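Before I ask anything, here is the structure I am working with.
The complex appears here minus one protein chain, its other protein chains still in place.
Chain IDs A, B and C follow the sequence of writing; residue 1 opens each chain.
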Amino acid sequence: MSDLYREYMLEHYHNPQNYGVLEGAAVDIHLDNPTCGDKVHITAQMDEDGHLTKVMFEGHGCVVSMAAASMLTEEVIGKSAAEIESMDLENIQEMMGGVKLSMGRIKCAMLALNALKRGLEDSD
Amino acid sequence: MSDLYREYMLEHYHNPQNYGVLEGAAVDIHLDNPTCGDKVHITAQMDEDGHLTKVMFEGHGCVVSMAAASMLTEEVIGKSAAEIESMDLENIQEMMGGVKLSMGRIKCAMLALNALKRGLEDSD
Amino acid sequence: MGFDVSEIRKAFPIFNRSVHGKRLVFLDSAASAQKPQVVIDAMTGIYTHSYANVHRGIYALAEEATEAYESTRHKVAKFINAPEPETVINVRNATEGINLVAYAWGNQNIGIGDRIIITEMEHHSNLVPWQQLAQRRGAELVYLPVTAGGELDLSVLPSLLAGGKTKLVACSLMSNVLGTVPPVKELVAAAHKAGALVLLDGAQAVPHIPVDVQDLGCDFLVFSGHKLGAPGVGILWARRELLEAMPPFLYGGDMILSVDKYASTWNDLPYKFEAGTPAIAEVVGLGAAIDFLSDLGMTAIHHHEQALVRYAFEHLSGIPGLQIYGPPPGPNRGGAVSFTLQDIHPHDIASILDEEGICVRAGLHCAEPLHTRFGLHATARASFYIYNDAADVDSLVEGLRKVVMILGRK
Partner (left out) sequence: MGFDVSEIRKAFPIFNRSVHGKRLVFLDSAASAQKPQVVIDAMTGIYTHSYANVHRGIYALAEEATEAYESTRHKVAKFINAPEPETVINVRNATEGINLVAYAWGNQNIGIGDRIIITEMEHHSNLVPWQQLAQRRGAELVYLPVTAGGELDLSVLPSLLAGGKTKLVACSLMSNVLGTVPPVKELVAAAHKAGALVLLDGAQAVPHIPVDVQDLGCDFLVFSGHKLGAPGVGILWARRELLEAMPPFLYGGDMILSVDKYASTWNDLPYKFEAGTPAIAEVVGLGAAIDFLSDLGMTAIHHHEQALVRYAFEHLSGIPGLQIYGPPPGPNRGGAVSFTLQDIHPHDIASILDEEGICVRAGLHCAEPLHTRFGLHATARASFYIYNDAADVDSLVEGLRKVVMILGRK
């Protein structure tokens, strides 16, 4: 079976982590991929040093975008805005267990990270 | 050698018949092929019955357009406007000794006939 | 199913390949069709034997290329029953054809307070040009609605046309999402009675059903070669009077008779609308594709696809949670079958089917307002052509069962 739909991905898809909304969060951002209809809403809290302490997401979309969002909410805990800013496709592929995303799915996988980056910029 | 540049054609090209202008002629028309720069000026006289009695031409252009014009001034003598109107590419090719004109040269060969047709219309 | 698909498939070299070790099941012809060997050979032939720039050239190569290029114009005219080949304009694709009309005809004929009617099921290419024209000229854009069953709601048309403000009705001859073939003759009659012209987007229809511009009575028709097995080239057909009254769209070589520093005179039809060096070999390829389709017969093609759609409806309906959009199988239904499957995202459907060698499209299919109309974020779409058969549908059904197994509600 495809790399993309392995147990690990499906786990996160069927049982997303940190699903929901953090009320009154410092970071609060909606982002969508208009071309495919994927949508995420990301909220996040930081400590005084600017490290992420809690990240939640809501949204709908394909396995790739939703599993990536779910994994991301765990992956980024403890990181600073600068560390998030430097994350790229490679980090996301690694986070997803070393998959090699095809061109058509990159946007899906990057949606949550892009949202978080933008949310952190906006919260400055 | 090419059909187009046989003795008969070259005769008309080097020694055009009825070259010049009929002063005060009933038919007096200028026509050109803007895409290739061929130009003719045709003047013609008719008798009371509307048959062509004298046709002259002036102009410059390629062998095909000039030889066709020269031949035409002889070919159409005695013809009525309706007879001229019904002349087409086939008649011109026949007039030119049965050549088969390639697409790129048809406009050249038809220039004088088209001018004469238009001149006859205008003189109505 | 009418004709011999296994023979037809042999004419398309791509079916010699496999995908991920599986048989290629190509169900995305509505996006772009595969090319038969005769089309590839026609282009290779020009490049190998008779290539030169067309028109104006006096030497043999140029004459041969021009003849091949112009012969397609005659084939296209015959194919859509256009009264004169000079009214057949070579463009890049259907999209450019529509934009040509929106600029050249639209800027001259659409003004403040005028109305343009389009439908809720249009492809973006037959929507955004009119939306932007209306904005540019202060005109009004109104939509003919689509019913829940995926048909055009013609009952609204008289009220939209009332008042004589409508200058143009632009409508697809076949929806690329729903497969709907609307009652275009009725629409044309109503529009003409109200003084409006009709542009038909034949991008989906021309490859799949017989299209006769004189019988339809339309004023403009566009379509794309790449959807009928030809390379990247498109066609705009319009009534002669309209083309003659329109100013040119693109300016440059070939479309002029004479150029002076400060003024130009335009060439005759069709050249007035063909600026610059055309896509020579591509147009020759279009001619070969039209010959290929004509040999099969457009009516036979339509029957074949109708049968496939019927078979697909029957077999897809057994999959739990699968919903098809658009009208039921029948003569007014093309071979595009769009569906959703439970709450599984169409991207995942397409990805998992790809693993099985099955090509379907997932997304909005360049018809976002139509998806909004149905409250959908995206659909998956399987679309059929001459090289598809019941076995392809069987593979699709099997593939979808696998999708449900992997991603379905527990």
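Definition applied: contacts are C-beta pairs under 8 Å (C-beta built on N, C-alpha and C of every residue); 3 or more make two chains touch, one makes a residue touch a chain.
Worth saying up front: this structure is predicted, and the values here are computed from it rather than measured.
Visitor: So one chain is hidden, and I want to know which residue out of C:9, C:123 or C:208 touches that hidden chain in the complete assembly.
Guide: Considering all chains, including the one not shown, the answer is C:123.
Visitor: Taking the full complex into account, find the residue in C:72, C:109 or C:224 that is in contact with the omitted chain.
Guide: C:224
Visitor: Which chain A residues touch the hidden chain?
Guide: Missing-chain contacts on chain A: residues 34-35, 102-105.
Visitor: Tell me which stretches of chain C touch the chain missing from the display.
Guide: 13-14, 16-17, 19-20, 24, 26, 28, 31-32, 34-35, 39-40, 43-44, 47-49, 51-53, 56-62, 92-96, 98-99, 102-103, 123-129, 131-132, 141, 143, 224, 226, 231-234, 249-254, 256, 258-264, 275-282, 347, 350-351, 353-354, 358-363, 366, 368-369, 372
Visitor: Tell me which stretches of chain B touch the chain missing from the display.
Guide: 1-2, 4-5, 10, 13-14, 34-39, 60-64, 104-105, 108
Simple rule for what comes next: only the chains that are shown with their structure count from here on.
Visitor: Need the CA-centroid distance for the pair chain A / chain C, whole Å please.
Guide: Computed value for the inter-centroid distance: 38 Å.
Visitor: When the centre of a chain is set as the mean of its C-alpha atoms, what distance in Å lies between chain A and chain B?
Guide: 80
Visitor: Of all the residues in chain C, which ones touch at least 2 other chains?
Guide: If we look for residues of chain C contacting two or more partner chains, we find none.
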